[in-house]
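The following block contains the structure, expressed as structure tokens.
Removed: one protein chain of the complex. Kept in place: all other protein chains.
This part shows chain A:
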Amino acid sequence: MDLVQLQRQLVEYRTSLYHEGFLDEQYTQLQELQDENNPDFVVEVVSLFFEDSERLLNELTKALEQQSIDFKRVDAHVHQLKGSSSSIGAQRVQKVCIAFRNYCEEQNVEGCLKCLQQVRHEYSLVKTKLESMFQLEQQILSAGGSIPM
């Protein structure tokens, strides 16, 4: 594909992500932190986020499968997840986390399970979105272009 077209596509795609609330300004900040010293900063951070989140999600799943649920632990996990998601600007995940924590405080198992589903869903959504965006960026870079801001 044409380089210019790719760049345009990337800009539009990113715009749509902001539009639909997948990302917020925190992500912009991350992008700004990336420079020549640290060319893959964003990708690295995001992949760390993926690892982290997957781990947390697994632990959450396990914790909620227990007979007697340790809500403190769950809360801690959710808190972590909230922190990491807000740090990369994954707005929607963060919002669900807030609801999740509320259920935790109420010790509402059903609500927690529902929220877990939602978190999982939102996480997979933002993951695919970000991955496809990175692929697009990769394409542009491999074609010899620069990433438009």
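Assume a contact is a pair of C-beta atoms (placed from the backbone, for glycine too) under 8 Å apart; a residue touches a chain by one contact, two chains touch by 3 or more; residues count from 1.
In the analysis below, contacts and distances are computed from a predicted model.
S.K.: Which choice in "histidine kinase", "Protein OSCP1", "PRELI/MSF1 domain-containing protein" or "EIF-2B GDP-GTP exchange factor subunit epsilon" gives the name that UniProt lists for the one chain left out?
M.R.: Of the names offered in "histidine kinase", "Protein OSCP1", "PRELI/MSF1 domain-containing protein" or "EIF-2B GDP-GTP exchange factor subunit epsilon", the one UniProt assigns to the missing chain is "histidine kinase".
S.K.: In the full complex, which of A:A76, A:A99 or A:L113 touches the chain missing from this view?
M.R.: If we include the chain that is not displayed, A:A76 is the one touching it.
S.K.: Name every residue on chain A in touch with the hidden partner chain.
M.R.: 4, 7-9, 11-13, 15, 25-26, 28-30, 32-33, 35-38, 41, 44-45, 48-49, 51-52, 76, 79-80, 82-84, 86-89, 128, 131-132, 135-136, 138-139, 142, 146, 148-149
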